[in-house]
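Of the protein chains in this complex, one is absent; all others appear in place.
The letters A, B and C name the chains in turn, as written, and every chain counts its residues from 1.
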Amino acid sequence: MGVRNSAGGGAEDPEDLAEVERAAAARLPGDVRDFIAGGSGDEVTLAANRAALDDVALLPRVLAGVQAADTSTSLVGTAATLPVAVAPMGYQCLVHPDGEVAAAAAAGAAGVPFTVGTLSSRSVEEIAETGASLWFQLYWLRDRGLVAELVARAEAAGCRALVITVDVPVMGRRLRDVRNGFTLPRTVRAVHLADGPSSAHEPRQVGSGVAQHTSAVFDPAFGWRDLEWLRARTRLPLVVKGVLDPRDATRCVELGASAVVVSNHGGRQLDGAAPSAVALPRVVDAVAGAAEVLFDSGVRSGVDVLRALALGATGVLLGRPILWGLAVGGERGAARVLELLRTEFAQALLLAGCADVDAARGLATAQAAPTRRGAP
Amino acid sequence: MGVRNSAGGGAEDPEDLAEVERAAAARLPGDVRDFIAGGSGDEVTLAANRAALDDVALLPRVLAGVQAADTSTSLVGTAATLPVAVAPMGYQCLVHPDGEVAAAAAAGAAGVPFTVGTLSSRSVEEIAETGASLWFQLYWLRDRGLVAELVARAEAAGCRALVITVDVPVMGRRLRDVRNGFTLPRTVRAVHLADGPSSAHEPRQVGSGVAQHTSAVFDPAFGWRDLEWLRARTRLPLVVKGVLDPRDATRCVELGASAVVVSNHGGRQLDGAAPSAVALPRVVDAVAGAAEVLFDSGVRSGVDVLRALALGATGVLLGRPILWGLAVGGERGAARVLELLRTEFAQALLLAGCADVDAARGLATAQAAPTRRGAP
Amino acid sequence: MGVRNSAGGGAEDPEDLAEVERAAAARLPGDVRDFIAGGSGDEVTLAANRAALDDVALLPRVLAGVQAADTSTSLVGTAATLPVAVAPMGYQCLVHPDGEVAAAAAAGAAGVPFTVGTLSSRSVEEIAETGASLWFQLYWLRDRGLVAELVARAEAAGCRALVITVDVPVMGRRLRDVRNGFTLPRTVRAVHLADGPSSAHEPRQVGSGVAQHTSAVFDPAFGWRDLEWLRARTRLPLVVKGVLDPRDATRCVELGASAVVVSNHGGRQLDGAAPSAVALPRVVDAVAGAAEVLFDSGVRSGVDVLRALALGATGVLLGRPILWGLAVGGERGAARVLELLRTEFAQALLLAGCADVDAARGLATAQAAPTRRGAP
Partner (left out) sequence: MGVRNSAGGGAEDPEDLAEVERAAAARLPGDVRDFIAGGSGDEVTLAANRAALDDVALLPRVLAGVQAADTSTSLVGTAATLPVAVAPMGYQCLVHPDGEVAAAAAAGAAGVPFTVGTLSSRSVEEIAETGASLWFQLYWLRDRGLVAELVARAEAAGCRALVITVDVPVMGRRLRDVRNGFTLPRTVRAVHLADGPSSAHEPRQVGSGVAQHTSAVFDPAFGWRDLEWLRARTRLPLVVKGVLDPRDATRCVELGASAVVVSNHGGRQLDGAAPSAVALPRVVDAVAGAAEVLFDSGVRSGVDVLRALALGATGVLLGRPILWGLAVGGERGAARVLELLRTEFAQALLLAGCADVDAARGLATAQAAPTRRGAP
């Protein structure tokens, strides 16, 4: 792995994910950029996600005698060259014609799992042809037959884990989309759900077409019994995505989940929800090693990956940055994002004196405010 | 109830309360806008109210199996379709000719209680004709006979609770009004107090006419014995509005109050008073279920309602946003404000995995700063 | 006392101290404005003083049955109509030809003690003619005979307390003055120290003439034994000004001080010193009622006076605002500052449900961050 040699790469090559974000923003139509960047409500949680990560102050170790940090690990039984998987994100053809296929190819080449979404704009079978390690993300649909069919298709396509998203009984009120009257272009569809266009495609002045569509097909009444049904239905490890309260995390584990993802959906669901990094340590304590604890919402650098590990996470899901990469350069762009993240993370490990991913979980973190000393 | 379907509504329709605020600000004369928006002193408490609400980080629940959240509840014995009542606010004809009648009609249609103020610019009898569930807000007047008369009129008009405001021995020093030399136009009067114009109408260069008038008619010496007198005087449930110290809350309950309102009057009375959201949890602890605990000062969205419930409130009073709605479109404008709040709150409940209002009170909240982990 | 009736006063009348500050800033020469406004070093403490006061969140009491709050009190045995004394500030003729005489006259008329400084530009005897209640502030001078002489003059002039300033072994590094090459005009002199001009008057390019002069006449070696000497030397109550560490406060009391002033000299001495409002509660705890605890540094409103009392102070010293008033209108300007403060404080007491100054000391304060609730 080693640390990124700063040579190599033309002058126009981005040097951190923020640069990729800016390049993507310059390239995408305003409403698509907003669809990706936006959060729900006042976007308080969206902003708090970043602030909470920046507030995690790491205490690196020294003299660890590490020649080159080993960034590889296993996530829910899937080997990964980084403690990172690509988060499920719908409709990736919005930002690049190759959509999920390009992103998965980049993930596959980089050796990190790629999560195919229920709302994928390319089929799981097509994506599987990239040879990437796949996970399949499930939404709880009103059409239970379709749920069963998707599980079967995911298994048949060789997916290695089922990620069930539990924080979207309905879609959050994303005001940018509502104001933009955001709809999908005819060329971008949730191919796992239907063959033709849906309500997500109907032109409108205001209101989010995507929210409209979601509302029609998702079943908000998804409950613990349904999770048990699902657990019984598949041999794949089950990952429950969107957990913030430790009590829920414990129950997921009791019902057989292999992992929970501490996530607020990138600030896109309940505005006002705790920043992921604030919720993480208590979930880790509650789970107490009985399952893996993944983390997402706000990860923008290799240091953020290290921060999550130091707070006790097993690994992270990478969300928006993959879409920025896709937007800028399709597979090559997504690959560049993962390459940057690897460079940063490998270096962060080394600078923190961690020989490997496990060592990172033993790092201590500090409060920002200096402890009071002296008398009285 | 369900979640707001984002379709429907012309392009000019506001999508959150902040939009209504901006529209109202564009429409109102400067001194009226200032009278509504302003706080007292340096407006430290006014600003802190919002900051404290934004700092409440919610831990939503998942897999609750909720088809559609039930937003209905009961507040001090009054059925309500939301855990929300309209706060008492004087002189509503300032922002729209129909004033309180329009606002009450909107509240009635929305199924939330409306509080008629002592300083109402329309009479409680007129307002009662809207058919809305009414509460009557009482100020402690120097003219004790008038107090008794107002209680009797409120009862006769079918009001279902008496809200006695205890944080206005005198009016706070609202510098915007003082500098604007704010007075009431002849057409806007406190109809419960007198037939003709008052000192609030006398033209002036500086100083607040409204404060001047208040000072003339309110009795600052209002005390615990007076509260007992009032408690004995009416069968209506008594709501004590403007309590921040837990010791006072306990005493209110001991003296027979059905509810207290944790409020700093929207930052309009004692500048430097604690933000309502900071004071709330300790009042809830002190009251310990022996009475209802309402909340106001800064509520601007359905998420804020959820935040207040999570901190232990029974429900909230909605203040300024109703005036913004009235200013923008009379009854229809106020109705739109309540509709937005319902949409937001219903969705917030669902996204927090709460089947109903009671469930919301079981939500946990988190500190913003991540807890320290690791050794030593 | 009552609450300020907002009528009365021409349109140009200031309505809060910030307005007086702006008016003074517009009127004073830049270097004099800087001399007054400035702090030492990076002015971190100067800014922190205000932030810490704004962070004090008060929990007002209600239903206290207070007709009109009684703002009067006694400070170190001197009756005062407010829990306020004018802080010692040198060279007041810099901002107005009448200097200390005008300020003392305003204080006398307002019924608050005025502190005559060692560096006064008018003599204690002249000032005494105003009839104001006077305190005398002492610096520890290299010329011990002069110290004794000043104590004798103060006693003879009828001063009622001796305020000994302990936070100026040397003058803080006030970079504004250093860069302005600040010196005194010939007309402004420390009349208690010498008859003619001093090194504070020598023209210079850079460096503070005032600091230079201070360095020549103050004895930095002032110690506990000297305090004992002073204590034995006079019958006047002794007030030790500039204490932040509770250990020092305790020792002052043991050696017979009647009061300590928790102060960082308005951010003008040790930059990096704790904000006064942060240090105050622990000094109050340490002193435990055995002496009075006064407070200064940052008081700008009646609410600030209430904040200090709620944190346990006996009263406050008012600093810069008096100079702003003087600059704007001599005695009348200083009087207006005190009148505003009285209006604000009387109202703040009433709004906090405090019948008098003692009641204010029983107010609770809250942390800004909401306490965590719920499980786990």
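By our rule, a residue touches a chain if its C-beta (ideal position, glycine included) is under 8 Å from a C-beta of that chain, and two chains touch if they have at least 3 such contacts.
If you're wondering where the values come from, they're calculated on a predicted model, not measured in any experiment.
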Chain not shown: contacting residue from A:71, A:276 or A:347: A:347
Touch criterion as defined above, residue of C:153, C:204 or C:233 at the omitted chain: C:204
Hidden partner chain, touching residue among A:66, A:109 or A:255: A:66
Contacts of chain C with the absent chain, listed as residue ranges: 41-42, 44, 48, 52, 55-56, 59, 166-167, 169-170, 172-173, 175, 178-179, 204-208, 211-212, 215, 220-227, 240, 242-245, 247-248, 251, 269-275, 277-282, 310-312, 362-368
Contact set of chain A toward the excluded chain (per top definition): 3-11, 13, 15-16, 18, 54, 56-68, 301, 303-304, 306-307, 343-344, 347-348, 350-353, 363-376
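Basically, only the chains that are shown with their structure count from here on.
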Fraction-based call for chain B against chain A, same above half, different below: different
Mean-CA-position distance for chain C and chain A (Å): 57
Set of chain B residues in contact with two or more other chains: 56, 59, 364-368
